[in-house]
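Just below is one structure, and these are the notes that go with it.
Chains shown are a subset, placed as in the full complex.
Chain naming follows the written order as A and B, and within any one chain the residues start at number 1.
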Amino acid sequence: METKVMLDTLWVLITAMLVFFMNLGFGCVEAGFQQSKNCVNILSKNFVVFACSTVAFWFVGWGLMFGDGNPFVGLQGLLMVGGADNSPATGDAYQGVYSSINWTGVPLGAKFFFQLVFAGTAATIVSGSVGGRIKYLSFIVFSFLLVGILYPITGHWIWGGGWLAKSGFWDFAGSTVVHSVGGWAALTGAIILGPRFGKFGPKGQINAIPGHNLSLALIGTMVLWLGWFGFNPGSTMAADPRLMSHICLTTNMAACTGILGATLVSWLLLKKPDLGMTMNGCLAGLVAITAPCAFVSISSAAIIGLIAGSIVVPAVIFFDKVHVDDPVGATSVHLVNGAFGTLCVGLFAQDWVSPNTTGNGLFFGGGTALLTAQITGIAAVGAFTLIASAICWFIIKYTIGLRVTLQEEIEGLDIGEHGNLAYPEFMTRKPSYSFYSTSTAEPPAKSSSYSGGSSSSKKREYSEVIS
Amino acid sequence: METKVMLDTLWVLITAMLVFFMNLGFGCVEAGFQQSKNCVNILSKNFVVFACSTVAFWFVGWGLMFGDGNPFVGLQGLLMVGGADNSPATGDAYQGVYSSINWTGVPLGAKFFFQLVFAGTAATIVSGSVGGRIKYLSFIVFSFLLVGILYPITGHWIWGGGWLAKSGFWDFAGSTVVHSVGGWAALTGAIILGPRFGKFGPKGQINAIPGHNLSLALIGTMVLWLGWFGFNPGSTMAADPRLMSHICLTTNMAACTGILGATLVSWLLLKKPDLGMTMNGCLAGLVAITAPCAFVSISSAAIIGLIAGSIVVPAVIFFDKVHVDDPVGATSVHLVNGAFGTLCVGLFAQDWVSPNTTGNGLFFGGGTALLTAQITGIAAVGAFTLIASAICWFIIKYTIGLRVTLQEEIEGLDIGEHGNLAYPEFMTRKPSYSFYSTSTAEPPAKSSSYSGGSSSSKKREYSEVIS
């Protein structure tokens, strides 16, 4: 017994460290995909957000999520993970107030550490979509609210033994609990903030604002992929050899077919295999497989990843067309594919993978009950987070304010918010603002910022506004 | 028993994750050592290649390598890792078609995941040497062929219970199986593609084309070093405390003396301790210790690494002189030192390190039998991969074509192949083409691209060609 506790704790702590490392991944991806004038700000947000998450989740979030309570929220052991608890005792032997997570035989500290790094992930998803125009302090305040209150509440519904868990909804590692919650909050933030200056032209044209450093973005993507080997296989929270191995394979396969899907689709739609799309395809596959990773076969994982990677390209184009300015595609990756992946449990689940959990999904003769539960969960979590995060954003907007001044935005948030430059020695071009019309199918990647030589009248008009 | 399976699986999965992370290492090293105009392309190749490897090795590669068959290739359980298997049963208790790898007591999924990340490494080695002029699609097709067919065949000879394994050839973690196979394919690719435009002048002069970002290259090298702690110690595929610890030390020691050797030799030959050489020395030491890491003492590892690091500097100069354009030194690191390291087993092996395996090598009284087996293996794998990879390259060349147009190559593959720029906001110099003659010993590092002020007649001629 004691040996099993040691083994499980080793696995939980090491995979938690990998998930922690995803903070670097998000920072690099988001900074790489945005402009250098906002680089310090983006890095700062992605750095400070885990500090906020740690304090907020420790202070109250853990208790709201895992404390015993009613089907909607935890009510016991709320503050500072301070409730009664005799972990690593499990099941009937467990005596304490965090009984929804008594199935894993590790010390309370390990449980908290693992769940903390997940909570941090949800918050860091938001930071990308609001990049380039949000006030630093306002983002910090929102992060406290999201990780301290919003994320734990819907988390309680699913992982905290709440009403969705009891309804037969399954989300193994958090396509909904983590990714789509982060994605919804990212979407409301992007909408309420409005687009960056220059992203959409006076006549509705869409301006491509290319990322300043794709090497940085690639480092980030690979670090995230590595981190996902903590995220998904670690969610066993136990050293289960067959299941851990299986989840490594489903996770990896979906990432790979996500890459291939996005590469193919971007090659077809955008004429060339855009690296940004390929990276987002990888992340899309990973997000999508997160919920079903322990319930589906490797072949199914390949299909799920392929679809996820293929979806992300039109999704990015769609959000551009409806004029939601999400600089890094966070909604396309985390919201769209978080929902899609959760749905896939209802379609692709097979009983043999994790007996006595989901049963079979629709495609394997299991009928629609599971699928219905999944759709209910997606909708309920979406509706709650949409409304609650919008309320948070509006409260911040009408108290300390959300958005930096136009002048600060044009100069870059690095100087305005931090007094730093990311690369003070390097000479940079002024970004041009050349729009492409939404009526044509011409994609963002085609009009990249180095085409400074062109002198369309639209662009000239805009340049005057800027200078 | 069950506990041992858990322990072994933990070790195998975690070390496999580290080896997976080497994909980032290769991407950063290769991108950092090449020009910024090809950076997106190199990153894309290193990113997509693991997706190709996963699909190819899952679909057929694993079966060809580890399936029961004849001494030359696996024939059972070929497709989608779908053969009969009762892992984690080991030895006589094992019942299935992958009996050559029944010595490790982990689930089939863990075996496959660990071997998959190794197969991916072989493919990613190639990407560096063909950088700056290969078509993206052609590289993707070659990667499928290499990981799906070529790598598994020679792998079967050694790790799949084939004829080399039975001949007394030993390669613990893959100096030959992985690195020299990747190296041979890299060499044939570089030769068949021909050099990058401007690398060699009209009179045979050699042009140094410095890497665009040594910070990126250093990140890559350190990530590779970290990954090697998965590569070598993980190849125990079992939680063997003494051997795991010993391999950590031999691996680390060879990397360190590789660094010191290359630093010293580059200081002597090039007058200054070139950072690129130092990094390649580290990798050379790691490649060389990969085969013997479990068979030699720490002192021997120090000597092996020192020689490996010292070899890599003249090797890079040699390939330049024979006009093989390998932009990142992949052949010098992986081929030359893969062969050297495999040879070292026959020289430095000591029976006490891993009893009942290699026995003693030549330097420790073991005679020449082991050495002869090692040389046979190096030659056989080399001959096969040389010929087979050349055939693959030629098939691609005469079907979809291998090389981008000259104009695309000069403009950079990032625009031509991907429509992206890695650093669109940063102002860059046009690279100069100033040659140094092969008749002098003057090394590449001395004529770096910032010497833009010089105006030799050779250079002027060339500039006219370019502009």
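To be clear about the criterion, a contact is a pair of C-beta atoms (placed from the backbone, for glycine too) under 8 Å apart; a residue touches a chain by one contact, two chains touch by 3 or more.
Keep in mind the model is a prediction, meaning the values are calculated, not measured.
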2 identical chains shown; how many in the complete assembly? 3
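To be clear about the criterion, only the chains that are shown with their structure count from here on.
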Chain centres from averaged Cα atoms put subunit A and subunit B apart, in whole Å, by 34
Where on subunit A does subunit B make contact in their complex? 3-4, 7, 10-11, 14, 18, 35-36, 210-215, 218-219, 221-223, 225-226, 229, 233, 239, 241-242, 244-246, 248-249, 252-253, 255-257, 259-260, 263, 270-276, 278-279, 282, 298-299, 302, 423, 426-429, 431, 445-446, 448-450
Which of the residues in subunit B end up touching subunit A in this complex? 3, 5-7, 9-10, 13-14, 16-17, 20-21, 23-24, 27-28, 31, 39-40, 43-44, 47-48, 50-52, 54-55, 58, 80-81, 88, 106-110, 112-113, 116, 136, 213, 216, 219, 417-427
